[in-house]
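Removed from the display is one protein chain of the complex; every other protein chain stays in position.
Order of writing sets the chain letters: A, B, C and D. Residues in each chain are counted from 1.
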Amino acid sequence: MPKPTSRQDAAVPLLIHGLNAWYGESHVLHGIDLEVRRGELVTLLGRNGAGRSSTLKSIMGMVGERRGSIVINGTETIAMAPHRMAPLGVGYCPEERAIFASLSTEENLLLPPVLQDGGMSTAEIYQMFPNLLERRHSPGTRLSGGEQQMLALARILRTGANLLLLDEITEGLAPVIVQSLGRVLRLLKERGFTIVLVEQNFRFAAGLADRHYFIEHGRVKAVLDKKEVAERADELHQWLGV
Amino acid sequence: QPAPKLTDGKVRFGVLTDMAGPTSDLAGPGSVLAAQMAIEDFGGKVLGMPVDMVSADHQMKPDLAANTARQWFDTQQVDVILDLASSPIALAVMEIAKQKNKIAFVNGAGTSRITNDSCNANTVHTSWDSYSQSYSLINAVAKQGGDSWFFITLDNAGGQGVERDGMDAVKAAGGKVVGSVRFPLNSPDFSSYVLQAQASKAKVVALIASGSDSVNAFKAIDEFGLNKQQKVVAMVTFIPEIHSLGITAAQGLILNEAFYWDTNAETRKFSERFFARFKKMPDAVHAGVYSSITHYLQAVQATGTDDAAVVMKKMKEMPVNDFYGHGGSIREDGRMIFDMHMVQVKKPSESKKPWDYYNILATIPAAQAFQPLSKSTCSLVTKKS
Amino acid sequence: MNLPTQEAPSTRARLRGPAIGLLLLLGLLAPLVVYPVFMMKIYCFGLFASAFNLLFGFAGLMSFGHAAFLGSAAYVCGYAVKSLGFPPELGILAGTGAAALLGFVVGRLAIRREGIYFSMVTLALAQMVYFIALQAPFTGSEDGIQGIPRGRLLGFIDLDNTYAMYYFVLAIFVFGFYAVYRIVHSPFGQVLKAIRENEPRAISLGYDVQRYKLVTFVLSAGLAGLAGATKTLVFQLVTLTDVHWSTSGEAVLMTLVGGLGTIFGPFVGAVVIVSLEHHLAGLGSWVTLIMGLIFMACVLMFREGIVGTSKSFWQRRKTLPAIPPETPVIAKA
Amino acid sequence: MEIFGVPHQALLGQVFIGLVNGSFYAILSLGLAIIFGLLNVVNFAHGALYMLGALVTWMGLNYLGVNYWMSLLLAPLLVGCFGIFFERTMIRHLRKLDPIYGLLLTFGMAQVVQSLASNYYGVTGLSYSPPELLRGATDVGFMRLPNYRAWVVLASLAVCLSTWYAIERTRLGAYLRAGTENPGMVQAFGINLPLIVTLTYGFGAGLAAFAGVLAAPVMQVSPLMGADIVVVVFAVVVVGGMGSILGSIVTGLMLGVVEGLTRVYYPPASNVVIFVIMAVVLMVRPSGLFGQQR
Partner (left out) sequence: MDDLILETKGLSKQFKGFAAVSDVDLRVRRGTIHAVIGPNGAGKTTLFNLLTKFLPPSSGTIHFNGKDITNDNAGQIARQGIVRSFQISAVFPKLTVLENVRVALQRKAGLATQFWRSEQSLHKLDAAAMQLLEDVDLASFANASTVNLAYGRKRALEIATTLAMDPELMLLDEPTAGMGHEDIDTVTELIRKVAASRTIVMVEHNLGVVSTLSDTITVMQRGSVLAEGPYDVVSRNPQVLEAYVGVTEDA
């Protein structure tokens, strides 16, 4: 098996090999392999508790312990401290949103440092999420559930990160917003962003993704190209319980 | 001579003191050393039986002190407990000494209650008390023309006691009290009180504070120049505080000491030996511990027993005439009386070496230094009359 | 329908009876080997720490002013017995009642706040109690109340007899300790636990959360008072130390060393700390240093305390694979 | 003119004296607030660090001949380094736990430092004179104002305000606040939080030491000088609003004055007045005078 080296071309912003992860003493990921090319959008599908969120957290170094190999934009990061991932161009939007109560909406939005060019401007962001503009002086956690979700996503679009890890971003959003999010993701893809999306809403994901990784019990059970989705619909339905 | 009768075949002293708290400089490790020296100097034996000691830190907790005292008397063959710096601790332990019929020497606490309403036949009080620190001192200062007074007083029973006695003394001497202020224990900043004293225009400012309080008070007094316009008398301040403050800031202060190392040849002899081992000169508590042990052992030797009542009777009969209790004796109420010294802190230019701090202004004879027996509320005294 | 069978607890329950019997026996025989007054002190502080633990360990309310209850009960009991001539049992009742009453007042004010703020309010109110103890006419200022007679229990048991006193204190301790156990393992305790876990949810289930907290606070204050009043009779004195904040700190230390949120922890903690205080007394000024180091070591390495650590060690040995030790999460900050 | 029986001239003097003490409260509570704000640690060792600042100043002069002005710089640095060491080796391990553990650890630490110091230097303390330049007093009409005290007020105001500016007007403040709530996420944004945390603690410790240096000439340098003040400063921080930077500065000064006035009108209560105010404030405004209502 070719060992990923730090010289891996930048056309593969994320390359994961044999990733194992633990929370304290519980072993949740058992050897995940994943490859995402520039400008691709892949989804991680699976049931509750399968380990999708944990995969993203492992990439960010937010689990108890991790082993294997994670190469981000050409740099092996498995042994790096958590704060050194973002400068490589990663933006992470967590499942629980992690909005800061002690900061106002705008402060929340401006918190992540801009890492490189190519991020959205504040004006663009407010245009995309008018709710945030209106509530910008309100404490972050006083936003409604859905508004917090928007904020969590919006703040990483500013930083210029080109590899986005998005965890359940449609949860709790009104259908209109979900639709506009779909448009945003498509736009980002066109701009060359690379996106890993964890989603429950398969219909939403299916329309966007180039590839689906199906995760079960901390392992990749199957990888489906978007063309295969139609052919293997039955199998998929069974896996996901759709 | 009757055959010696020492219970459990030895005499053991217990030094119960404050090893790290606010009174640990005044008493503390120095008291332990003084006790050791006293035992060594006595030859380590009395009536052919060994003499030794134990010591413990009461951490300023009366219940811990009471418990230690009980345990010492009950299980460790301790005959005498000494030092007892801090009033609540002294009061607690002397009560236990009475219950267990053993002896307590209070060498480091100042409440007058020890020899008044809380007195008992098992306790000897060798250090100053609120009367000795105020009455005689004020009398002496008033005679020199100090006729208007301002009091800066620690706000607790001890401080108030000294203040009460002091104000009486001022009136008795024909002066008047123009004002007073009470500060809480452990006040880091005295400037406010100093300003109030300054504003009062009193000729004499009496400071009733000890330990770090008194040091902090002097700093403010010095800084605001109070000592330049008014006379400052420190009523319950002793040499460790002067040492810590430094003579520059303390100069001119008037205080009352039960013991000053540089009084005469005898005091110097003891003090220099003490200094050689401790790197600090002894103060009144240390000297008091030494004196008490010696006096006790002499009484044991004389009576041939360590029975508390017998020894106590003997101790009260025998005069105390060592370098500490000069011209001293122990009264019925347990009060040891002896000559006290009114001293003034030297100017830096007068001080020739470290610890050379005082000019002795006057010696207050034993009979005047302490509350007269006639005023005592001690049941041992009142019952008789 | 199959009712859940509670397997794990049943073995423990079977062992519990004999274990408690053994402990009681030890308690009864202890004065033959250990100095009785020393044991009594441990009982008083053990009860005090247990009372604190009831509030902190089981209701998540970290009080930084528990000395106020210990101390006020001690003063009331001391005054009642010495100056008003109360018999000992009434003195203790009076003290306990006073502490519970004070607990009601302090509790009313404090439970409106949470987390660290709660701690601060209790500390502030306790400082005021300290101030009153310093200034009030009947407390004797820094000399305290001394020479309090122990009197005769129920009019005929002379408590000046050390053994009589010992068994009296032991009885009070066992009673107080059982009370904590009972409260924790009662329907009330169950609700308390729920409140601590998720307060909004408990409210939405119709529980008047403030009332539960207040009741716990009063119970805890009363038990602390019971300890304080008993202590007064044991040592026959009350002083400002009893209301000083460092005494509140001691309750925290004991509870922590023994094991927060465990039934026996506070007692074990009291044994350790009181013994250390005594055995290190001869070391003089190094005591504070050593206590400080123990404190740090406890926080850094044995957060679950002695009882907690040995419990999880026991569990880990029994149930492989190991369960990760779970550090107690206390108040919501 | 008299105000409640006190001539207003004298009262003015008292207010100023209160301001001096308030300056100490302000610097100390500022440090405490910063540390609490970021580390979520109630730093009980703050008093001990303050004491160390003063002690180091004394030792510098007596052993090495380092003068006051040098100490003003060196003591905070040294104590700051000690703080950094303490944070790296110990406090760090308590991050994920309830803040109460931080309080307990630092409490133990304070005990250790204080008892070590009193073992070597006794409790009554050591004397330190003000620098030549600031000796003496100036007559300002209503009082004889010791120069050194005036300097204390100025120096502490300068330090407090620049610290406040650095934290509130830069992004640092936002990182600090966010870091308390969810350190993991802040790191995921690429911010080296562990470093910031360590430096913050070091800075807070340095501030305490700075207050200690300022205090050395006015108060006796004694091992226990910080033991009681920490509880008071703690109360100041709570009144100001836990974690509020400006709040702790303003409240520090204000409570210093209130305490000073208590010393005039009812001195015995001066040690408790801050706690009374704290209890009242917490009843009326739970999050403190300057805290954000959550």
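To be clear about the criterion, contacts are C-beta pairs under 8 Å (C-beta built on N, C-alpha and C of every residue); 3 or more make two chains touch, one makes a residue touch a chain.
It should be emphasised that the depicted structure is a prediction, and the values quoted were computed from it without experimental measurement.
Asks: Which chains here would be touched by the one that got left out?
Replies: Across the whole assembly, the hidden chain touches A, C.
Asks: Return the single residue from C:Ala67, C:Ala99 or C:Ile183 that touches the missing chain.
Replies: Missing-chain contact among the listed residues: C:Ile183.
Asks: Which of A:Met150, A:Leu164 or A:Leu197 sits in contact with the chain that's absent?
Replies: Here the residue in touch with the unshown chain is A:Met150.
Asks: What is the set of subunit C residues that contact the non-displayed chain in the whole complex?
Replies: Interface with the chain not displayed, on the subunit C side: 1-4, 6, 182-183, 185-191, 193-194, 197-198, 200-209, 212, 215, 219.
Asks: So that we can see where the missing chain sits, which residues of subunit A does it touch?
Replies: 47-49, 131, 135, 138, 142-147, 149-150, 168, 171-180, 182-183, 200, 202-204, 207-208, 240-242
Convention: only the chains that are shown with their structure count from here on.
Asks: Between A-D and C-D, which chain pair is linked by more C-beta pairs in contact?
Replies: C-D
Asks: Give, as an integer number of Å, the spacing between the C-alpha centres of subunit C and subunit A.
Replies: Those two chain centres are 50 Å apart.
Asks: Express in whole angstrom the distance between the two chain centres, defined as the mean CA positions of subunit C and subunit D.
Replies: Taking the mean C-alpha position of each chain, the two centres sit 33 Å apart.
Asks: Averaging over Cα atoms per chain, report the distance between subunit A and subunit B in Å.
Replies: Result: the chain centres lie 76 Å from each other.
Asks: What residues in subunit B touch two or more of the other chains?
Replies: Expected reply: 20, 24, 155, 184-185.
Asks: I need the residues of subunit A touching at least two other chains; which ones are they?
Replies: In subunit A, no residue touches two or more other chains.
Asks: Which of the residues in subunit D end up touching subunit A in this complex?
Replies: Contacts found on subunit D: 171, 174-175, 177-178, 180-182, 184-194, 243, 292, 294.
Asks: Across the complex, what residues on subunit C touch subunit D?
Replies: So the residues of subunit C touching subunit D come out as 62, 109, 112-113, 115-117, 119-121, 123-125, 127-128, 130-131, 134-135, 245, 249, 252-253, 256, 285-289, 291-296, 298-300, 303, 327-331, 333.
Asks: Can you list the subunit B residues touching subunit C in their complex?
Replies: It is residues 19-20, 24, 28-29, 32, 54-64, 66-68, 70-71, 74-75, 87-88, 91-92, 95, 111, 113, 118, 155-158, 160, 184-185 of subunit B that touch subunit C.
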